[in-house]
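With one protein chain withheld, the remaining protein chains of the complex are depicted in position.
Take a look at subunit A:
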Amino acid sequence: MLKGDLKWKIPLIIVCVLFCAWYLAVNSINLGLDLQGGLHLVLKVETDTVIVNELVQVKDYLSREFKKQRIPFDAMSVEADGILKITAASAEELQKISEYVAEEFPRFEKKGILGSGTVLNLSMKAKEVESWKETAIQQALRTIRNRIDEFGVSEPMIQRQGKSRIIVELPGVKDLQRAIDLLGKTAELRFQLVKDIAATQEELLKRHDGKVPSGYTILLSAPDANSSGRQGAYLVEKEARVTGADLQDARVSKDELNMPAVSFEFNHDGARTFGKLTEENIGTPLAIVLDGTVQSAPTIQSRITSRGQITGNFTSEEATDLAIVLRAGALPAPVKILENISVGPSLGEDSIAAGKNAIMLGGLFVIIFMLLYYKVSGLIADLALLFNFLFIMGVLAYFRATLTLPGLAGIALTVGMAVDANVLIYERIKEELRKGKTLRSAVEKGFSRAHLTILDANLTTLIAAIVLFQFGTGPVKGFAVTLSIGIFSTLFTALILSKVIFDLVLQSGTVKRLSI
């Protein structure tokens, strides 16, 4: 029969062991990016550009409307900090403009009238700005999610952080650079009519009296790899007639030269607009512009409605990725990479091997040391250590916690620190024995007097681990996790499990001496 507290301690231990063994068998332990390789990106969506773009649109609209309605104004420009500045010849004229804007654009507010009443500064209301930015972030999240889905990554993590950041984690991705390119591309596709083409920008400007005609802009083509980086210059209409937003589908195909290309298909609206555009401009080159760079500018031969093809000097991989980003949609604003952690698969494997080695070797040394120093009692401590390891892994599996390299180091460190509790107890027992106590009462005394110290020792480390968990990121968090779990399982194995083993050994009554 089990005596005293063994009645509940032994079943508790059995339950814990079964619990941990079960979850170890059922759940697999997740490996962090540093162990399995992959990509961790912190992206910042440049939401300010969304506001600036909107201001530019409004500016263009207003200047058209003012001309139409004969409202005179001197100048209009989009300034930094989201200000739309309108200058008029007199205060009366500005008053008219101000009234018009107030009526037409209630989402704008006056930021002040300057220059003796002839300059009006407008900006979007703060609430509007917030909601525009919020929409942009939501769209960016959707787009990035779509792209990753199309790219095909198992268990990606896409998370918003703060106001304008997105964290993307792609475990196990091998082609890291490609994934970065895929996510970072804005993928804004525009179809713009071409007015003039030249070899360089200077030449183009010379032909047009040194300045860009109003309503037009100059775009360059991608540097041509075949002809020593030559870039063509294109004078195109500022406004896109059709954009990538009207696409329904995009697939990889081949062009006439059997080179990789991307074929696209417009949706209903897009097809109608594109049909009209091509019908009216037969013989005019149409620039296909991706993120501000001219991909190609084929001359319109006939009316095209729903289908088209983008050619360029694509590799088949580039064509695949372009098709992906076009299908997934454009980002509402450019994204900047704030942090990029790419871990190749081979380093991950090395790290796992090194971590495992360190745990096993460290564990082995500690086990041998305890055995040599404490003999039989050392064996009990070693047994407790093995259970400790099982508990740590089991709890990790139960929480589906992510194991990182510092996390592995944390386990190794726990192995070294766990026997601390046993040492404390044993040294107390020795002292009691020296005082002439019987083995039984020395063990009781040893355990009970070491309790407080063991709690102390582990609490101080736990405080540090909790702080670390709170402020740490990625791999370091993994260290905090294994360290914390290790502390609890150490308390359990030292105070309950080792005590039970001692009790069982001493209970039989045959043991009169114990090597310690």
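Here is the rule we go by: a residue touches a chain if its C-beta (ideal position, glycine included) is under 8 Å from a C-beta of that chain, and two chains touch if they have at least 3 such contacts; residues count from 1.
As a convention for this text, contacts and distances are computed from a predicted model.
A chain of this complex does not appear here, and its UniProt-recorded name among "3-isopropylmalate dehydratase large subunit", "Recombination protein RecR", "Pyridoxal 5'-phosphate synthase subunit PdxT" or "Protein-export membrane protein SecF" is "Protein-export membrane protein SecF". In the complete assembly, the contact with the undisplayed chain comes from A:468, out of A:468, A:485, A:500 or A:514.
Here the missing chain is touched by one residue of A:157, A:282 or A:459, and it is A:459.
The chain that is not drawn here is touched, among residues A:241, A:254 or A:430, by A:430. Which of A:260, A:312, A:329 or A:406 touches the hidden chain is settled by the complete complex: it is A:406.
Where subunit A meets the missing chain, the touching residues are 34, 42, 44, 176-177, 336-344, 346-347, 350-351, 354-355, 357-358, 361-363, 365-366, 369-370, 373, 405-406, 409, 412-413, 415-417, 419-420, 423-424, 427, 430-431, 452-453, 456-457, 459-468, 470-473, 475-476, 479-480, 483.
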